[in-house]
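Before I ask anything, let me first share the structure, which is written out below as structure tokens.
Shown here: the complex without one of its protein chains, the others still in place.
Now for chain A:
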Amino acid sequence: MKNSMWSLKLSTSALVLIPAAVGINYIGKLFAGLLKLPLWLDAIGTVLAAMLAGPVVGAICGAINNVIYGLTMDPISFIYGLTSIGIGLSVGVLAHRGRITGIGSAVVVGLIAAVVSTVISTPINIGFWGGQTGNVWGDLVFAWMAAHHFPVWMSSTVDEFIVDVPDKIATVIVAYGIFKGLPQKMTILFRHDSQTEQL
């Protein structure tokens, strides 16, 4: 039996991957803070789960990640769950089609993830914050563009995009690096497009 990548029937190992992936997101954010990197790097787990188990698990990881963030740190993250779902879906589809073959294509996938993230986040930013992202560098650009009378949607898109591009590219590269380093007996566990014998 060959399952499609959109199958909603999740195996136990795929379900157990979700908490681990959310944990990886959290650890990535902590390490980025610890090393004082100018990136968030808080979607590594989501991207890794999408590479390992496909778009459905990637999207669920994204959603649960933001629910947990919302419950434990910042309630605003609930709304940005939509962005995380988008990232999980897009990376999952691309990985499943075998588009991630090396560092070069990982950069392209990161760029696509950044576009998806910008498209989803910008309306939320505008509706919620009047267009800002809360990131110092992005907001400086936003202020400059607003002062020069660019329309809000344009300055807000640029604000989100310049923050997202380096972050998502770095995220996909790190996740790809980890994915490549995994032994096959690990990766085979989560793929559900091939035939697997249940215990």
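Keep in mind that, in the parts below, a contact is a pair of C-beta atoms (placed from the backbone, for glycine too) under 8 Å apart; a residue touches a chain by one contact, two chains touch by 3 or more; residues count from 1.
Here, contacts and distances are computed from a predicted model.
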The complex has one chain missing from view, so what does its UniProt entry call it, picking from "Isoquinoline 1-oxidoreductase alpha subunit", "Energy-coupling factor transport system permease protein", "siroheme decarboxylase" or "ABC superfamily ATP binding cassette transporter, membrane protein"?
"Energy-coupling factor transport system permease protein"
Hey, which of A:Y80, A:F142 or A:F161 is the one touching the hidden chain?
A:F142
In the full complex, which of A:I18, A:L89 or A:V158 touches the chain missing from this view?
A:I18
Touching residues on chain A - with respect to the absent chain
10, 12-13, 15-20, 22-24, 26-28, 30-32, 34-38, 41, 44, 48, 64, 67-68, 70-76, 78, 128-130, 132, 134, 139, 142-143, 146-147, 149, 151-152, 174, 177-178, 181-182, 186, 189, 198-199
